[in-house]
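Take a look at the structure set out below.
Every protein chain of the complex appears in place save one, which is left out.
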Amino acid sequence: MPNQPEANNWPRWFDPRSRSLGTFGFILNRVTALGLTLYLLMHLVALGQLAKGADAYDGFIALVKNPLFKLGELLVIAAGVIHGLNGIRIALNSFGIGVRRQRSTFIALMAVSVLVIAFFAYKMFSEG
Amino acid sequence: MTEQPWQVHFKIYRQRSGQKPYIQTLTLAVDPDEYILDAIERIWANHDRTLTYRHACHHSTCGACGMRVNGCEKLACITTIRSVTQNGGNLRIDPLRNFPVVSDLVVDMGDFFLRMNKSGFDSVALSEAACLPYEKPKILMDQAEQVTERLVDCIECGLCISACPAANTDKEYVGPAVLASIQFMYAQNPSQELIDQADHHSGLWRCHSAYECTQVCPSGVDPAWRIMDMRKKVLTDRIKSIFRPRSQEKKNA
Partner (left out) sequence: MRESLSPKRLEGSGRWLLKIVAGLLIVFFLGLHFVVNHLVAPGGLLTYADVVAYYQNPVVVVMEIAFLIVVISHSFLGLRSILLDLNPSPAVLRFANIALVVIGTAAVIYGTWLALTIASRG
């Protein structure tokens, strides 16, 4: 990869080697952003089944009840929680609030994310 | 020196202008407490006179010897070998990222210096202004009556730009040091001209809060804090401008 800035360097966005915690925040935010956008479009297309009537939609729901889809759904929730909480941190920082505590804020918010994700995972997989 | 010398395996990025880069390997006996720059100078003096690198003051004031040491941006003149490797360990030396390589460890920082210049960066300021607002040293409090000047913190070494993920892909990105300079100058003398240098797509809004600039800054400039502070100033100005009468808008523009 070239040494000067170039669009081809984009894989480096996701390379955390010899970088600090802030880069993990950046990587998480970017990965979840792309994942959630993909989900949003898929979600809109999938909900189109509603327009086709009861049979189409209920058949679709039966399909997404299998564990693989549920895992995917959990990933979406995880991405949403991480992106949302991290986003609040970045928004506050951009108004000059809590910039010097961004590191500890990040750790605290990610700890909260883990708890929320664990809660949803438990709820989704225990209720069947 | 009470300790035995360390054996360190240097792996140095070598590149002649326009040619393919390669890694030169070399094992050297070093004192763990000497600085990376000392070792590089000995490599140049005793082993390979073709190695090019920049250096001047040897005490972190000139900002010339920025390079990547085992992947992380460091000023070679103040980084001890002990702090980055171990006896028998590797020491990978690369040029700064996000600047074109001129030769070996020397990069072209021309655009960066021009941008610094454009922001009106002044390397001497009133002591009060040269400090970050959150660090008011006691000496200033004691000498409140006295007007003192000092060198400002930024030494224009470019480490922050090398570490920044946004600067990796956008060659027009103004970059942490310059945005910090804009904030610094704006805090002393607000102007629309400075806002215009920061408030555009390759300016303040390209920052994605990785905070790497502040992490690697060897001089305590805290560019990330300054970027966020400038954002606050620009957003406040922007929100106020919505309520400002048109005629006044023109006058300020």
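Worth pointing out:
Letters A and B mark the chains in the order given here, with residues in each chain numbered from 1 onward.
Convention: a contact is a pair of C-beta atoms (placed from the backbone, for glycine too) under 8 Å apart; a residue touches a chain by one contact, two chains touch by 3 or more.
Fair warning: this is a prediction, and the values are worked out from it, not measured in the lab.
Among B:H47, B:K136 or B:H201, the one in contact with the hidden chain is B:H201. Of the options B:E73, B:E156, B:D170 or B:D222, the residue whose C-beta touches the omitted chain is B:D170. Within subunit A, the residues in touch with the undisplayed chain are 5, 7, 10, 13, 30, 33-34, 36-37, 40-41, 44, 47-48, 50-51, 53-54, 57-58, 61, 80, 84, 87-88, 91, 94. Taking the complete complex into account, residues 111, 114-115, 118, 166, 169-174, 196-197, 199-206, 208, 231, 234-235, 238-239 of subunit B touch the chain not shown.
Throughout what follows, only the chains that are shown with their structure count from here on.
For the pair subunit A and subunit B, the distance between mean C-alpha positions equals 32 Å. The touching residues of subunit A, when paired with subunit B in their complex, are 3-7, 9-10, 12-13, 17-23, 25-26, 29-30, 89-90, 93-96, 99-100, 102-103.
In the complex of the two chains, the subunit B residues touching subunit A come out as 70-72, 95, 97-101, 107, 134, 163, 165, 167-171, 173, 208-212, 215, 224-225, 228-229, 231-232, 235.
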